[in-house]
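Pasting a structure here, questions to come.
One chain of protein is taken out of this complex; the other chains stay put.
Chain IDs A and B follow the sequence of writing; residue 1 opens each chain.
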Amino acid sequence: MSGQMRLTVAIVVASDRAFKGRYEDRTGPALAKFLGERGWEVVRTVVVPDDKPEISSVLKNTCDEGAASLVVTAGGTGLGPRDVTPEATREVVEKELPGLAELMRSKCAARSPRAALSRAVAGARGRSIILNVPGSPAGAVESLETVLDLIPHAIEMAAGHGHAGEKP
Amino acid sequence: MSGQMRLTVAIVVASDRAFKGRYEDRTGPALAKFLGERGWEVVRTVVVPDDKPEISSVLKNTCDEGAASLVVTAGGTGLGPRDVTPEATREVVEKELPGLAELMRSKCAARSPRAALSRAVAGARGRSIILNVPGSPAGAVESLETVLDLIPHAIEMAAGHGHAGEKP
Partner (left out) sequence: MSGQMRLTVAIVVASDRAFKGRYEDRTGPALAKFLGERGWEVVRTVVVPDDKPEISSVLKNTCDEGAASLVVTAGGTGLGPRDVTPEATREVVEKELPGLAELMRSKCAARSPRAALSRAVAGARGRSIILNVPGSPAGAVESLETVLDLIPHAIEMAAGHGHAGEKP
């Protein structure tokens, strides 16, 4: 089924500095390139400030409009006072997927030990999957790479087809 | 001590289709066989619909009656609209055991990557341990197998004997 399904993705970059134009966001384009090469259609990329209600609202609307079956956020997963992406995400997901967050951390930490400090969250809202990745271009792509192959099945499950752990 | 203790287990299969008799449950028997071969006494197997209050209530009663020191649920750990076993479990456990859920996911994912999508929860209520496993017969047994050896010690701890991390 994943062969036929349309893989649509929205990218949400959370960064005060990029939002204010103090530097050019390179993470959104890096994620878009990576996803495009793997057959995903990037329907939009937005840059938002590190503001919890703002991030929650963008995530909620993107899912509820049916704009994309995957929403990838980049940035705000650390411990800084303005790092609020996991909290904003947790507010809108209906079902968390702790295994995806565990996998991103454990696989990335094998190469970059500091990845263990990421507070990234993953989960589903309606028929969309939301995934937090770190803010650096390399960290974002490496993190996404560890779980991307699992996302089409997660989207199918969220739409009510198939079950985790069931053999086809 | 685990050599002497009576290992009792209740199996709770959450499945709308099996509950309505639309297909015969094969997961309960597969778990019962597996547990029996490892010295566990299966005190009951029940099939319930994928309904959160229903599942919570069965789990709560089974623990509070002292019917079994381990309660294994099968099914409802995925992302489908009716998959609510983790939520039902979280409602009744007093202390979560995140390490058992992490272990089930990481060990099973080594063989079946989609196991990373399981939202299974483990925890204690009173002197009983509750453990979610996936709904397929093979997935349920493989998942249980990764943590079963740890359960007798968890039961001893829940009963007030011994401490995690203390050397005997």
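Criterion: a contact is a pair of C-beta atoms (placed from the backbone, for glycine too) under 8 Å apart; a residue touches a chain by one contact, two chains touch by 3 or more.
The structure presented is a predicted model; accordingly, all values stated were derived computationally and were not measured.
The hidden chain makes contact, of the residues B:30, B:124 or B:140, with B:124. For the chain missing from the display, the contacting residue among A:5, A:46 or A:117 is A:117, taking the whole complex into account. Although one chain is hidden here, its contacts on chain B can still be listed: residues 95-100, 102-103, 106, 124, 147, 149-150, 153-154, 157-158, 160, 162-167.
In the full complex, chain A contacts the hidden chain through residues 75, 77-81, 83, 101-102, 105-106, 109, 112-119, 133-136, 138-140, 143.
What we mean here is this: only the chains that are shown with their structure count from here on.
Mean C-alpha positions place chain A and chain B at a centre distance of 30 Å.
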